[in-house]
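Worksheet for the structure shown next.
Every protein chain of the complex appears in place save one, which is left out.
Moving on to chain A:
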Amino acid sequence: GTRFRPLSFEVPKPLFPVAGVPMVQHHIEACAKVPGMKEILLMGFYQPHEALSRFLVSAQQEFKIPIRYLQEYAALGTGGGIYHFRDQILSGGAEAFFVLNADVCSEFPLQEMLEFRQQHGDAHSFVILGTTANRTQALNYGCIVANADTQEVQHYVEKPSTFVSEIINCGIYLFTPAIFQHIGEVFQRNQQELVLEESSNGWQRAEVIRLEQDVFTALAGSGKLYVYKTDGFWSQIKSAGSAIYASRLYLNQYSKSHPERLAQNKAGGPIIQGNVYIHPTASISSTAVLGPNVSIGEGVTVGAGVRVRESIVLHGASLHDHTCVLNTIVGWDSTIGRWARVEGTPSDPNPNDPYAKIDSETLFRDGRLTPSITILGCSVTIPAEVVILNSIVLPHKELSRSYKNQIIL
């Protein structure tokens, strides 16, 4: 998709750092913790990329579990990829496997899903992780109606136009090899339909399979599909604004799961408010004030009297003295000059509603750019003393004045 531009110009979205580590590393950490996890397969349509190769090497070393990237030959949809690579998935003799969408942020209650399946289903049951949304926002997701006692999925609709259920699909599943039978049936049906159409790339289009619309909808009511409801934190990460929100959720989790990743106030160090991640190689002035919800990447320099709040500063960036950075993603190797103010508008879910989810933002509304997180692409230069407000600056731009509510090409 293109909703993560301009940040996705530099790295595949699953590698974008959220709370200081690549988005998909949170998934890998959760998987590696599950006893009996044999292997992790990353599946995607991204071309080979140096960052990806480096990540695979370091992740395998750190988590001591085989991790491989399987590149799809075409974008095959949420079901087509795993179907295409079914032999790889089953090759180790796995009795079950998890499928996780990379662009979600979650507590990943994987162990709990396994236990739930034991208690409520059987060795052949499939489990969807579900969570509660409010009635309006649920329409943006896959909606699940389940039997209140057995938690069997009775009905599934992807993005309905009228209210069906507040329980939504988190994009995290527990399957057994039997799932491929069901996906295979969809594949065959697709093929039969395309034979009738006689189009030249029919074989490819038959392999595009959507788990949600094509498989879950059919499995609902069959007694094979269950939903495990979680109250733990969960969010999609579709846009830059949601990356900052997801960072906040993971940084909150760090106090229990990875306290060593949270910066502490200490003599000679910057002032830390709330949860802040600072890469060990970053260089921060002792008069800077950081947080809450700030991630500082590798080799970043933060000058005297700098204020950073609710922002992600990517590696190599440089914030000069007295700058003020709020609700912003500062791109790799960008520079912000002295006294500049770089500010965005957060799109957080309503804090008064425990089930509110972050909105999928539209870039424009009524012909005007909606106020949103400010994004500086890679290697952007912001001069001293200007204000950049609610704007998106594409990579390698060297600005010479202030901008507000604009996309700068």
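In this section, a residue touches a chain if its C-beta (ideal position, glycine included) is under 8 Å from a C-beta of that chain, and two chains touch if they have at least 3 such contacts; residues count from 1.
In this section, contacts and distances are computed from a predicted model.
Engineer: Leaving aside the chains you can see, what is the UniProt protein name of the one that's missing? Options: "mannose-1-phosphate guanylyltransferase", "AP complex subunit sigma", "Histidine-containing phosphotransfer protein" or "GOLD domain-containing protein".
Structural biologist: From the choices "mannose-1-phosphate guanylyltransferase", "AP complex subunit sigma", "Histidine-containing phosphotransfer protein" or "GOLD domain-containing protein", the unshown chain carries the UniProt name "mannose-1-phosphate guanylyltransferase".
Engineer: Out of A:127, A:326 or A:358, which touches the unshown chain?
Structural biologist: If we include the chain that is not displayed, A:326 is the one touching it.
Engineer: In the complete assembly, which of A:82, A:300 or A:389 touches the absent chain?
Structural biologist: From the options A:82, A:300 or A:389, the contact with the absent chain belongs to A:389.
Engineer: Please identify, in ascending order, the residues of chain A that touch the omitted chain?
Structural biologist: 304-307, 309, 321-322, 324, 326, 338-339, 341, 343, 385, 387, 389, 404
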